[in-house]
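Each remark here refers to the structure printed beneath this line.
The other protein chains are all here in position, but one chain of the complex has been omitted.
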Amino acid sequence: MQVKDIIRILDARILCGGERLDYTIELAFASDLMSDVLTLSNDNVLLITGLANMQTIRTAEMSDINCIIFARNKKASAEMIELARESDIILMECRYSLYKTCGLLYAEGVKPIF
Amino acid sequence: MTAAEIVNKLDLQVFSGENGLNRKVSGGYVSDLLSDVMGNADEGQVWITLQTHKNVMAIASLKELAAVILVNGNKPDEDTARQSNEEEIPLLGTSMSAFEITGKLYELIKK
Partner (left out) sequence: MGEKIADQYSVTGGDFSRAGYASSQIKKSLKKLGVDMAIIKRTVVATYEGEVNIVAHAWSGKIVFAVDDEKIRIVLEDEGPGIEDIEQAMEEGFSTATSEIREMGFGAGMGLPNMKKNADHLHVESEVGKGTRVEITMHLN
């Protein structure tokens, strides 16, 4: 699935990385706990989270995660967008719950990590 | 749909709270932030989380949730299981990740 499909399915808003709409995502992981995300060994995973703070972006940077969706209508601050841009992370916001976000993406064929 | 049907269809482990398996399920809520669940979850939802401590059941009870599913193979703390029995809210488990079990639950409830 490409970033542009995610935007369409979730009616999401892209905050940075808009020049990479054809970037392909195969795996997703949903969590609000960054300590949980930091235990993943996979790279190139889509992170779906309702935790929107600087540590979300930092965690993605350290874990080589290059695509994040903030669900639950969480908003990224200018500082967060800037850090994501510096780290080449594609950042999106959507107003759906984590439940609906996962449900819709899973139905469209995005795979879990394990 | 009841919590028991979800257990059967998604092959979930039942840790405790068996007396509540006839609870009706209205939908799902995925969160690991307790304050978020306090603020935003609705009655009758199944809560999917990797949090295992006792406060989980306190919140599930206050919000009148239908069941709690622990993901990633997490096991409940002893206090948590005890409180689930007291509140008669099933505490369930799966080795699947939150993303996967949510995908399956969403599909199941939508039907």
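Letters A and B name the chains as they come in the text, with residue numbers starting at 1 for each one.
Simple rule for what comes next: a residue touches a chain if its C-beta (ideal position, glycine included) is under 8 Å from a C-beta of that chain, and two chains touch if they have at least 3 such contacts.
Everything quoted here is computed from the prediction, not taken from an experiment.
Annotation: of B:Ser16, B:Thr52 or B:Ser97, B:Thr52 touches the absent chain (contact as defined above). Against the chain not displayed here, subunit B makes contact via residues 32-35, 51-52.
Hidden from this view is one chain, which touches subunit A at 32-36, 38-39, 43, 51, 53-56, 58-59, 61-64, 79, 87.
The rule we apply is simple: only the chains that are shown with their structure count from here on.
Centre to centre, using the average C-alpha position, subunit A and subunit B are separated by 24 Å.
Against subunit A, in their complex, subunit B makes its touches with residues 27-33, 36, 40, 48, 50, 72, 96-100, 102-107, 110. Against subunit B, the residues of subunit A that register as touching in their complex are 28-33, 36, 48, 50-51, 72, 97-100, 102-107, 110, 112-114.
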